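Every protein chain but one is kept in place in this view of the complex.
What follows is chain A.
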Amino acid sequence: MSEGGPKPSSSVKLVLLGEAAVGKSSLVLRFVNDDFQENKEPTIGAAFLTQKCNLPNRTIKFEIWDTAGQERFASLAPMYYRNAQSALVVYDLTKASSLTKAKHWVAELQRQASPGIVIALVGNKLDLTTQSTGLEGSMGGLSLSAAANSGADGDDDEEEEDARQVTTAEAKGYAEEEGLLFYETSAKTGHNVSEVFTAIANAIPESTLKTRGGPGTGRGGAGGSSGDTFGGTGGVNLSAAGETNKDACAC
């Protein structure tokens, strides 16, 4: 790896949200290890993983927080996403109810998380659909790239053999209304996975990056407003001892 001078590098907390089994952990596994497991067990006990994302003029180090199973019975603590600068809200595009759940999480993030949070809505398991968008009847063969889609007033009827239950148009329309990034992905094939993370990295405003604390200072707040926690007066670093083991397991 060549390093053309010291690029600024910042840590960004990214949280995963979404119904059980939509593929949250699989997306991370694909992004971090470029791997996929056919029968991945439900997440119980993941802490977090880190992965760098190199942009032309800066490096973003994602601290990716998986839900550790606390959402299985709808028991996630707001603390989990409060200081997040970015969130991946995932649904399974072969399961309509998972989009409803995703919308619930988006609303919750908008209510509770930092105002500047970057949210990406991700429809996963694209490989399970035979056609690309669920709108073929009216739209013709659209490309797999969700970002290329436009025009939402199609015929919502699904083709018999297609497992897709959420059309691209429906989810994309919703994402636009709410100001979310939107992608359809497959953790299985890797389609669009790194694109999601790069898009998030690009969307994080520079201003929210500067104020992050150094190693061992705990998680800084999102947004500049709370960033003075550890730099300014009164901030307390409980373990002045320093570096922490961040690269914990994800199951």
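A few comments on the model shown:
Going forward, a contact is a pair of C-beta atoms (placed from the backbone, for glycine too) under 8 Å apart; a residue touches a chain by one contact, two chains touch by 3 or more; residues count from 1.
Quick note on the criterion: contacts and distances are computed from a predicted model.
Its record in UniProt calls the unshown chain "Rab GDP dissociation inhibitor", which is the match among "Rab GDP dissociation inhibitor", "UBC core domain-containing protein", "TBC1 domain family member 15" or "Cytoplasmic tRNA 2-thiolation protein 2". Only one of the listed residues, A:P42, A:G179 or A:P205, touches the absent chain: A:P42. The residue from A:Q37, A:Q112 or A:T189 that touches the chain not shown here is A:Q112. By the touch definition given at the top, chain A reaches the unshown chain through residues 20-21, 41-42, 44-48, 68-70, 72-75, 77-80, 82, 111-112, 218-219, 221, 226, 229-230, 234-236, 238-239, 244-245, 248-249.
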